[in-house]
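Omission of a single protein chain aside, the complex is shown with its protein chains in their original locations.
For reference, chains read A and B in written order, and residue numbers begin at 1 within each chain.
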């Protein structure tokens, strides 16, 4: 069969720094809408202060992951980025670069492949609420 | 030529926390079996306490990488995740989210593109031995 490429968007409004948003259901609906049964879906964050990964989406980990990001890029330290913009989000950029803006997941027999306790999440790493448009690319047949 | 999509699995039994398993040869065999000469292979970990990356597979780094994960998400700190499950693997989830569950590598002229000293590894981040099934998706021609 011939491969198809289709694009979709997920639009989000985040509430605060370290808002972690479960986008699994939106991705599953997109896969269904696409009609593509076998292939790969790429979730991409256009922006330098957000990231995408997977996690077991439960309230404890929504605190534990930000605590680890504090160890990597603490709130209470000075960032050279401050010289450029004075917007207090140096840590946001650093955290986003380390986790990364891109995630690729298989689609098999019309279903997104994920573990039982594994959800796809957008991480708002900026220090203020943001509107976000994630780009979903599905390639397959 | 027309692109093909093929799926494969790698089944592993891990022995302990921070077991790092070299899956390079299994991936190379899968590429050969697939018959796909040019394209991309995606390695995906269904599960929220495992991760995939590359490393030079030698005994020293198998200790050095876990030491860095201890800095990011230490063993001897409290995790809110504990409230949900009481299974002592809060750090496992946090580490897995940061490294990530997905890796995509080019296949060119029938060969997996890797550096001379670069191996593909599965990281068992859970605190107990696990059976793991990784999903390999090859797209190409």
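Odds and ends about this structure:
Throughout what follows, a residue touches a chain if its C-beta (ideal position, glycine included) is under 8 Å from a C-beta of that chain, and two chains touch if they have at least 3 such contacts.
All values reported here derive from a predicted model rather than from experimental measurement.
Checked against the hidden chain, the listed residues A:15, A:32, A:71 or A:111 yield one contact partner: A:71. Interface note: of B:13, B:29, B:58 or B:87, the residue touching the hidden chain in the full complex is B:58. Seen across the whole complex, the unshown chain contacts chain B at 1-3, 38-40, 53-56, 58-65, 67-68, 71-72, 98-100, 103-106, 108, 113-115, 117-118, 139-141.
Where chain A meets the chain that is not shown, the touching residues are 2-3, 5, 7, 42, 44-48, 71-73, 79-84, 90, 93-98, 100-102, 104, 135, 137, 139.
Going forward, only the chains that are shown with their structure count from here on.
Superposing the C-alpha atoms of chain A onto chain B requires a rotation of 120 degrees, rounded to the nearest 5. Per-chain Cα centroids separate chain A from chain B by 19 Å.
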